[in-house]
Structures are given as structure tokens and as C-alpha cells.
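Input: one structure, supplied below.
Removed from the display is one protein chain of the complex; every other protein chain stays in position.
Chain IDs A, B and C follow the sequence of writing; residue 1 opens each chain.
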Amino acid sequence: MSQAHIESGEDYIQSLRGRGLRVFYKGERIDEPVDHPVIQPSVAAVAMTYDLALKDPELATAHSSISGTRVNRFLHVTESADDVVMQNQMQRRLGQLTGTCFQRCVGMDAFNALYSLTYDIDQQRSEPRYHERLRAFLRERQLANHVVGGAMTDPKGDRSKGPREQEDPDLFVRVVERRDGGVVIRGAKAHQTGCLNSHWLVVMPTMRLREGDEDYAISCAVPVDAKGLTYIVGRQSCDSRALEGVDQGNAGFAGQEAMIVFEDVFVPDHHVFMDGETEWAAELVERFTTYHRRSYVCKTGLGDVLIGAAAQIAEDNGVPNASHIKDKLVEMAHLNETIYGTGIASSHRSTQRPAGNWECDAMLANVCKHNVTRFPYEMGRLAQDLAGGLVATCPSEKDLDHPEIGPLVDKFLKAGPGVPTKRRLRVLRLIENMTMGRNAVGYLTESLHGAGSPQAQRIQIRRMMDLEGKKKLARTLAGVGDED
Amino acid sequence: MSQAHIESGEDYIQSLRGRGLRVFYKGERIDEPVDHPVIQPSVAAVAMTYDLALKDPELATAHSSISGTRVNRFLHVTESADDVVMQNQMQRRLGQLTGTCFQRCVGMDAFNALYSLTYDIDQQRSEPRYHERLRAFLRERQLANHVVGGAMTDPKGDRSKGPREQEDPDLFVRVVERRDGGVVIRGAKAHQTGCLNSHWLVVMPTMRLREGDEDYAISCAVPVDAKGLTYIVGRQSCDSRALEGVDQGNAGFAGQEAMIVFEDVFVPDHHVFMDGETEWAAELVERFTTYHRRSYVCKTGLGDVLIGAAAQIAEDNGVPNASHIKDKLVEMAHLNETIYGTGIASSHRSTQRPAGNWECDAMLANVCKHNVTRFPYEMGRLAQDLAGGLVATCPSEKDLDHPEIGPLVDKFLKAGPGVPTKRRLRVLRLIENMTMGRNAVGYLTESLHGAGSPQAQRIQIRRMMDLEGKKKLARTLAGVGDED
Amino acid sequence: MSQAHIESGEDYIQSLRGRGLRVFYKGERIDEPVDHPVIQPSVAAVAMTYDLALKDPELATAHSSISGTRVNRFLHVTESADDVVMQNQMQRRLGQLTGTCFQRCVGMDAFNALYSLTYDIDQQRSEPRYHERLRAFLRERQLANHVVGGAMTDPKGDRSKGPREQEDPDLFVRVVERRDGGVVIRGAKAHQTGCLNSHWLVVMPTMRLREGDEDYAISCAVPVDAKGLTYIVGRQSCDSRALEGVDQGNAGFAGQEAMIVFEDVFVPDHHVFMDGETEWAAELVERFTTYHRRSYVCKTGLGDVLIGAAAQIAEDNGVPNASHIKDKLVEMAHLNETIYGTGIASSHRSTQRPAGNWECDAMLANVCKHNVTRFPYEMGRLAQDLAGGLVATCPSEKDLDHPEIGPLVDKFLKAGPGVPTKRRLRVLRLIENMTMGRNAVGYLTESLHGAGSPQAQRIQIRRMMDLEGKKKLARTLAGVGDED
Partner (left out) sequence: MSQAHIESGEDYIQSLRGRGLRVFYKGERIDEPVDHPVIQPSVAAVAMTYDLALKDPELATAHSSISGTRVNRFLHVTESADDVVMQNQMQRRLGQLTGTCFQRCVGMDAFNALYSLTYDIDQQRSEPRYHERLRAFLRERQLANHVVGGAMTDPKGDRSKGPREQEDPDLFVRVVERRDGGVVIRGAKAHQTGCLNSHWLVVMPTMRLREGDEDYAISCAVPVDAKGLTYIVGRQSCDSRALEGVDQGNAGFAGQEAMIVFEDVFVPDHHVFMDGETEWAAELVERFTTYHRRSYVCKTGLGDVLIGAAAQIAEDNGVPNASHIKDKLVEMAHLNETIYGTGIASSHRSTQRPAGNWECDAMLANVCKHNVTRFPYEMGRLAQDLAGGLVATCPSEKDLDHPEIGPLVDKFLKAGPGVPTKRRLRVLRLIENMTMGRNAVGYLTESLHGAGSPQAQRIQIRRMMDLEGKKKLARTLAGVGDED
């Protein structure tokens, strides 16, 4: 992989070409993913993160003390609470611009979590090791302006069992060999966001580990085109429409998730950031999810798009002033801003780790994400309500363009005067796209499961809710002091 | 169209062939819809209504006093409250068997509404006309065992305007010529459920009409293969998977909605059931929606399937006994049975019209449908929660079957022992199918808009809620009698 | 207790006098409960069940084959599905007329459950015993037109333990002595609805029992004035207002719950309906709750009152036509009718027990009650929303009536022209009464916990939801037959 500095989205797309990745989709090997119609929109979403950095550097870049230069904010280790807040601002904006998952938050949140973790591990070691490696790695990525993805979720097999208890020991990524100069890892990571569109992956364990699990306590960086990697791209609802080139709703942008198989991949020591420290695995997961659960503020950008689409179709239908329609738009905005409020509050309330980086508030991060597991679904329902039944029954745009029946479609789907039927159709397709089409994957299902399923947040909220303190407040006011 | 009695689902499918319908889908004319991969599953869903009648005649047939024989329940005019209840029972069962919209309720509810309406109109006329025509029409359909669809929803154009105020007078179906022996109609009906799979369509006006709207006050029966009809099939989420023949989730069954264009279609007098009686249009809509809003009990059958799929995947994931999982299944069941309860209550509380047929309770019918506009969305969210993120990111079954990477997919997507990976994948696809794929159209969007969008039910509930009576109750208990 | 037939509400009130009950309230013995200002409104609510029977015998009485006469419906063992339905109709009506809990459903549901249970137990015995006793007991009550209360809920102590594992064996009612001619029972029943207002109590076990629990498996009838009974009346929110005689909201009617202590009460054999049959205890609870959970349809009568009050205050405030106000009233009605629909559906779908009585559908009964644990709270919130802040801050009616400041209160709390300030105040008080005052106990908290707390319904729904059947439906549609 070239280390030449990537500047624009176009440069970035070029940088992905010719890597000879081993990629499968729908049972076929794909030669050049970046040019595949189904994958291309996901590349375009990442490219937008480069273009935004050029267009709005205040928002999408930051000065890094690691490389001493201004870097893409997605490559930045937070140096202030404001840095954490600005991540959210950038995420919402990119959500507005793409209407989908732009795939770079996992990596950013991963190395921010590792940044403090490697520091803390090193504090306990006689000779520090990991933190400096990570800084060196990040410095290179910043200078090259690379995309770094994060890889955490193992397939897990039988969920009632831990890594070593599985019939197949490979169901969690593990070190199968430790040799001079590096380690060899094997396993898989499931539903990896934007992995094909990255230059590097940061591998992390997926859950709390116990003594004896040392081989599973591995965190390291791996280039996307490393030997031994296979990518199997997940299907998304309506993904085939990209092949048809019509009725896509959002033709420009989409998310991407793939399964990555690691078949004995060698990782040199200087890219290993944790190896065997089982007692730190849970902590890493927790720091990562703290950052990442609040990163779901990105969905408020998608929410802005959906609200806009719903308002547009209501207006085009001729009834923008019906009180129930205005009220549903307000409800959508209220829910959307509630997500935003809980997320941005988490970022504002960041505190500094001894390593120097700033980390957002864990309780509010979990609360933010937990709202994300609920509200987009209700917003999707409301958007479909405002759209009318046509959102699920309207003909293809090919019918509208058809010489014979096109005029019939145009005649009968014409809403008010001045409303182009094509616009009506396309806005409906956009709502379909976000509520039951390709980007519903990102707007709904990923909102549910990304950064941990709902129950994972509830467990964290329970741990942090200080029930003993609250019970004491209650006893005091009830007049039953602890001495009673 | 042959009048030979149709017996089985297979006979039915045969009866649809060779009708030379003018059908378009994605910009192309389709020669034989019944054999088109995208349309075929929707035909199969209707065929199930024939097969169920053979397999469980108690449930799916009834003795009709119109033809004096036992007929498919979908062709039956209700003769008791129990008949109305049995419709709901049959609907839930068919939902369970197909996991989709089986498309025959609209027609059944349409002629049941027309049955009493034509009778009541005739009572006001010096010479009765419509009711006997309708009975004759129904007798023929019962003897031939035909599928009768209903056609109500006009495109409506600018929703802030009535039929005559539109720029284009054809945006509501209307009589353009009254000639000896019949009428000629023009216009379109939008998102018509199962129209291609029907033998006949019963046309009805879509809304309250006023004096001067006489040409729009038309109800009549039209054969599906009548001259002048064009059908434009609506796209559904993931419809292309039927062309791929894989990853469909529910390969066997699907819904169908199309726009029907009427280009000057001639209807002989004996198939006209209303012509010009504007004052009865609102009443017809109300009687129809009363039946039809309670017909959405069908969705509880789909809900049963979705609950089952969610339970199956939770079990296969290895965590069926986690308390939050059991609790989410209970919540799904509770919501599903709440829909069922409100719907079946409406049916049980049917009363007899002077025409002799039985009609369900209007308030409860609206309440049932209003719950249907909410709960399936929440149930879909819960099902996705139980499914895990894989529901939106898992590879194609083609990858599992691939000689090279199939073993990798199998290895890493293997859940517990004894869980075939293919089963896991297919159950996930079924959940995808119902929550953001092809049958999400029927399970979610149609639940929202079919038989009237949410606001339509709210308007009806408001009209029927007897606020004056309730205020009086309150005043009495508050001690402010009406004399105060 | 006199056996003279009670006719009117007035007779009934008279029948309660002079019983010498041992009753405590707020640390004081009450001599004549029926005349106590706090208790009197709860007596009036029961009296209404007599007056309604006189005024609307079709609704509130039924012909009983047990006594061969027409009896108050609250003393009737259901002889048809229609009988079960009529209970719900009567319950809603009484809720409308009283705005509170009228306290007779527990008893009615108790002996209906016991009716089939005693029959079924007797089938297993060599010599039948219980069923005939129960019929004889009921015949007497019907002829005397008595109020029969039910007594099920034991205090339970440490909820993680069963009856025998408690430190104090008396925390569940039990037989402490079996002597010739009868048994002696000891223990307590907590929050017993309307017990003071009853003539007889039917005691039942509260939960599933196991071998060894024989002494706790006791069901019997006890006269309210039996020797050894003590009643401790529970406090209700705002109960003191009854003593002030002002600002009550609903001055006429209230609920009542008390703890009953049984200090070695003798019960003659002919009033014992179960003694030692531990294996039937769970079944009795289940049959009782099946009836009783659907009896919560009564709350829709209270809901009607609350909707009426909210509509009245909105109108008096001068804004009845604001769209958001109309919409909130519709939402209240929708929720109220959803409760009604699920409850009445349960009744309509009753089936006959071998004993001859009809029992409602268990799944729908639980679903009804579960909705009752949610919707009244939301309705209360909406009512307070419509009421405006004054519902929680308005001066006493004594201020309005005060010679000096009355005119000021009247001047400044005057709403529109034609709205008497007294009416405004009283309607506000009624809303306060039902949402955070005395009848909030019945409308909200009892809705939550009566007939079993929410989790109890969830457990029942889980048991009845046929997950295996649903999973099979899903597997079939997913294409993974059981053989796969």
C-alpha cells in the first residue's frame, strides 16, 4: 500500500484500487470492489469524509500532537473535551450529507480507546511497550491520511459459552503461533463496517476474558490487504437495485458490512498493542463502547434526512399544513434531538485520561445509544405514515420513463401542480431506502445492534446507576435513616 | 374467462393463465404474470385460500343462502355474527400459513359492504335495482369459485382538493359516458392488492362525495381481463431476490399491489351497483372500512410467524433462556394478541343490517386497525433485536453453498451444536423479509396505510366516541349537574 | 346477619349497620363503618350495584338455575358466553356511574372459579363434597341478595420464600385446627377490596402450593362479622378530604381496601370448599385470575368519566377545537377502547366447563389486564395535560365560597363566558381525584396490581403463547422443514 498522502475523496478512491483483496459477494469473487456497483456507494460514503475535510477543515480536521500536523478528525486522538464534541458535530453532518453509515467511527473510537488503554497497561509493566507502538502506528496513518477500521465482533458461536468452551476454538480471533518478530492470528470478525474501504484494521477482543484466555487477548493492526484475509460481503436489503441502476432511493451512498476471515495472518510485533493481558479485555471493550455508543449521534444526521424527506413528500402530496402532519414532523424532530442531546452531553462531559486523551461520559453514552435502539424505528414509522401507502407500492422509475406507459404513470401519480412526478417517486424511494431498503440496514438494524445490542447498554446502565446511593437518598427522605 | 368451477389452488393458478392482461413491471410488459418469478409468490398466497378451503372447510367455507351451496368464505356474505368471527379466524390462519398478504379480504369486505348498501339505496328508490344485481353477480362468482378483488383507492392528485377541483378530472375514477346498456369509466385505482390474481374487480368510490360529483359515484364489477385495463405492478423492497432465486426469506409467498388504469372501460348495467348516488358514497366507504379495518387481524397470523422466527433464532443463538429474551417474546405476543383481541371483539359484536348481512362493530374495528398501525413496527424492532446484527449483515446463501468459501461461512456462522448454519441463515432471512424485505411491505407499510392511514381511524374514533355522553358522566360525578 | 332479602341500595346500606365489626382506621377503632365519612363513599359504590339491578335488570340481573330466580348479576354463576359478556357490560356501566371501584367483581369471579373447581375436584373424589356445598351457599346468598367478597391475597412476607419457609407460618392463611364440624383458620389477607361492605367473604389460597402445604390449601366462606376477624382499613391518597367534606372531586363514590386478620376463626364444614387439595391451588388461582383479569374492563367505565372530564375542562378553558386537544381525547378513547376490546373479546370467547359454567378466554384475559397496567396511566397523563396546571394548584372550593376572597377567586379563575367557576373547579378536582387523589388508587394503582401485577400476566402469556407452534410456522416458511 502506497504511503503517499491522500488528499481528496478522489485520491482516496484511487488508493483502494489494485489491492488484490480476496472478496466474495453472493457466491462470486469480486475483482475490484471499488468499482463494483453494489460496493461503490459505500466507498463514496467514506470518500465524503475526505472531501468534507477539505471543504470544512474546522469541522473535519484537527491538529494532532502525535504527528504535529493537522489531520483528518477520523485519525485524531482527542486532546480536549471540545475535540470529543466536534466528533459528534462532524458525525451528524456526514449523516446529513450521505444518509447512511460512513464507516469511519469504529476505527476512530477503537484507537482512542486503545490510546489510554495501552498507556495504562504500560504503567503496570516493567518495560513499557504498547503505547509507543500505537503512537507510531497512528503517526504513519495520519501522515498518509489512511482509513483505519476497527475489528471487534467475533462470531461467538454458541453464545452461552466462552471462547475456550466452544467446540471450535477459532470462533474468537486468537493467536495460534508466537514466533520471533510477531504473532500469527486466526479466526473471524463478523459484520465489519467498511472494512473493504479501509487501509488498516485495528483488531480487538470482543468481550471480558478470564485467566486461561490469553491467546484471545490480542489487539493489533493489520493492513487490509494482508495475506490470509478473506472478505465475505453481507447482503443488504435491496442491494440488487444497485445492479439495476434504478429505484435506489439514495443512489450515491450506502453502508457496508462484511465478515473477515483471518487464516493464519502474521502480525509483526510493532503492530501488536495487547497480547495476553486478559485482565484488560473488558476494560478495552468498555472504553471503546463508551466512545462508540455516543458516536451514534451520526444517526441524527440520517434522521435529518428522513425528516426532510417526510416533510417534502407531505408538501408534495398537498397537505403540509394538516395539523397531524405537522405534529408528526415535530415528534420526529423531538426524538431526533433527544438522541443528539444525550450523545452530545456525553461528549461535553468528557474527562481526561492519564494518557492525555479525553473520553466521553460513559453513562450518557450508553443512554444515547439506548435511545438510538428505539427512536429511529419510530421515526421510520412516522416517515412511512407521512409518505402514504405509495412508499411501498409505487411503480419503478422505469415505468415512468417508459414511452408507452410513462404518460399514464405521470398522469395518475401527479400530485399537486408544480410537483414533478419524478421528484415524488424519488423522495418516496428515499424513504423506502431508509426504512426498509438498503440504508435501513444502517438507519435501523445497525442502530439496534451496532456498538452493542440494547441489553448490553442496560447492563452498563445498571452497573453505573449507583443504586446504593439512590436508596440512601430515599431512606433519608422517608425518615428511615440508616441507623433506624 | 371460463366459468368452470375452480376447486384447488392448482386449478386456480391454471384459471389465471392465458388472459392476455396488459401488465407492466419495471418498464417491461409481462406476458404471463402467473409465471413471472416476482409475481408467482403472490399467486401462491391466493392459491392457499383455495387449498385451505379443501383442507379445513369448517374454517374456510360457509353455506351461502345466495347460491344455496357451500362456498369459499371469501365469497360469502355474512349471515351471522359467527360468520364475521370466522372470517377473522380464517384470516389469522392464512397469515400463519403464508407470512404475507393473501389479498382476498378487500373484495370480501367490499361486497359485504355493498350488500347492505345496495339494499338500503334500493329502499329509497321507486324501483329497486342494485341489490338484486349484486346478488346475481355474487351467485355467479360463488358457483364459479372466483377471486373477487376490491378497487377503491383513487390516486387523488392534490390531496387538498376534491375530485372535480383537480386539474385533471380523471384522478378519481368516473363515468365518462352513459350509453344504452352500460357505462364507460375512466381513471385509475392505486396500490390495488392482488388485482392481477383476481378474476373480477369491484370498483367503489374512495371518499365522501358532494352534489355535482355524480360521475364519481360509481360502483361496479369489472372482469380483470376487460378491455381498456392496464396494470402497473408496484416494486417491493427486495423484489429482485425472486429473480435471483435465493435469499428470499419467504420464497413461497408474497403480496402484490399494482396500479390499475381504466382507459374507457365499458361496464354493462347489470354489473353496476351504484351510479350517481353521491349521498351514499361516504356511507359505502364507512361500511367497507368497518369490515376491512377489522380484517387486519390477518396481521396477527404474520405476527405469529415473526414471533416464531425470533424465538427460533434466539434458541439457535444459544440463549433462549436469557430473561430479556423471554421478555421480548412475551411483549411481542402481548402486542399481537392485543390486535387480535380488538379485532375479534369487533366481529363478535356484529349486528344485523336490514339487508340481512351482519356487520362488525365500527368503533372496535377502527381501534383494531389503529393498533395495527403501531404494534407490528414495534414487533419488527423486537424481532430484529432478538435476531442479532447478523439479520442485516449475513452473507448470501450462495456463499454458504460455494465450494471454496462455503466451509468458511459454515465454520464461522455455526452457532451451537446441532444448529444447521443453513437454518440459521434462512430464519434470519425470514426476519429480514418481514421487517425490511419483501413482506415488510405487507407486514408494516400496509399495516399502516391499508384500509385507511392512521389519521383516518382517528377521525372515525372521534366521531364515534360520544364525547357529550362522557362529559355528562363527568359532570354528574363532579357534582355539577346540568342544571348547575 | 339477617337473611331478609335486600332490594335497594338503601336496604343494602341498612343491612350493614349494627354488625359490631372490629374495624380500625388511622389508629382508631371505628364503631359504625357505614356511617364513617371516609368509608361511606365506598358503601355508596356498592349500593349502586343494587340500584342498577332495579333500574336496568336486563343489564344487572340474570336468571340463575341455582336458585331458580332472577338474581343480581354479581351473584350469578355464568350459564352462557353471553352471561360472561354481560358482566363486562355491567362493569363498564358501573364504572361510568361511580368513577371508582365498586368492589363486587372479586367475589363474583371467585365463586365462578370455585364453581368449576369444586366440580372437578369432586370428580376425583370417591364421595363428592365441595360442589354441592358451594351451590347451597350460593343459593342462600342469591335469595338473600348478599354481597360476597373474595379474599385471596396473603401478606406473603419474604417473597423469595413459600408459605412453610417463612419465619412466621401465619403469613399465609392456614388451618390451625381441624375439629369436628369444621376447621379453624389463622392468618391475614391483604388489601381486600370492599371487605367491610360485604356480607360474606370467600377465602382462597393465593398461589401454587406443593405437597406438605396442605394446611394452606383452604377455601371457605366466612361471614364478615365472624368472631376473630379484625379489619384494618388502608389509607388512600386524599382520604382526609372526606373528613373535610370539600374538594373531593368525586364526593359520592370511592373504593375500599383493608387488611383482614383472621385470629383463629372457626368455619363449619358446609362452608369449606377446599381443604388440603394442594394440587388444585394453582388451578384455582388461574381460573380466578382468568375471570378477574378480564373484569378490569370496569376501568373503561372510569376511563369514560376521565375522558369526559378532560373534554369538559378543555371546553371550559375555551379551546375545545385546538387540534392537539382533539387528538389527545382521541388517543384517550383509543386506549380505553383497546382495553375494552381485549376484555370483551375474552368474554365472547368463553367456553363451557364440565360443571356447566362458562369461562372466558385466558390469553385474552391476561392481555386485557396487561393493557390495564399501562393505559390508564397514559390516560391520566393526557387528562392532566388537557386540564392545565390548575389541576394541581387550584384553591379550595372553600376559598371560592369565602365572603372576602371568594369574589377574587371567582374573578380570576373565570374561564370563558357561561362557564361557572364552581364547575371548573369541580371538574378539575375530579381529574385530580382520578389521577392523584382518592380514586387514583382504584384507577391507577389497582389497575397495576389488582388481579396480579404486570409480571404475573407476562408469565401467563408466556405459558400460553405456544412458542413451539409458532417456531414451526416460521421454519416452514423459511424453508427449513423439521427434517432439514
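The rule we apply is simple: a contact is a pair of C-beta atoms (placed from the backbone, for glycine too) under 8 Å apart; a residue touches a chain by one contact, two chains touch by 3 or more.
The structure displayed is predicted, hence computed values, not measured ones.
The residue from C:70, C:139, C:164 or C:191 that touches the chain not shown here is C:191.
If you put the hidden chain back, the residue from A:78, A:91 or A:342 that touches it is A:342. Within subunit A, the residues in touch with the undisplayed chain are 96-99, 249-253, 304-309, 311-312, 315, 326-327, 329-330, 333-334, 337-338, 340-346, 348-349, 363-364, 367-368, 370-371, 420, 422-423, 426-427, 429-430, 458, 461-462, 465, 467, 469-475, 477-480, 484.
Mapped onto subunit C, the footprint of the missing chain covers residues 24-28, 153, 155, 157-161, 167-168, 170-171, 188, 190-191, 230, 232-238, 240-241, 243-244, 246-247, 257-259, 261, 317-319, 322, 324, 373-374, 377-378, 380-381, 384-385, 388-396, 398-399, 401-402, 405, 408-409, 411-417, 432, 435-437, 440-441, 444-446, 448-450, 453-455, 458. Mapped onto subunit B, the footprint of the missing chain covers residues 323-324, 327.
Methods note: only the chains that are shown with their structure count from here on.
Because contacts link each chain to all the remaining chains, their graph is best described as complete.
Because subunit A and subunit B share one sequence, their contact can be compared position by position; here over half of the interface residue numbers appear on both sides.
The centroid of the Cα atoms in subunit A and the matching centroid in subunit C are 52 Å apart. Put simply, the C-alpha centre of subunit A and that of subunit B have 38 angstrom between them.
For subunit C, the set of residues that touch two or more other chains comprises 327.
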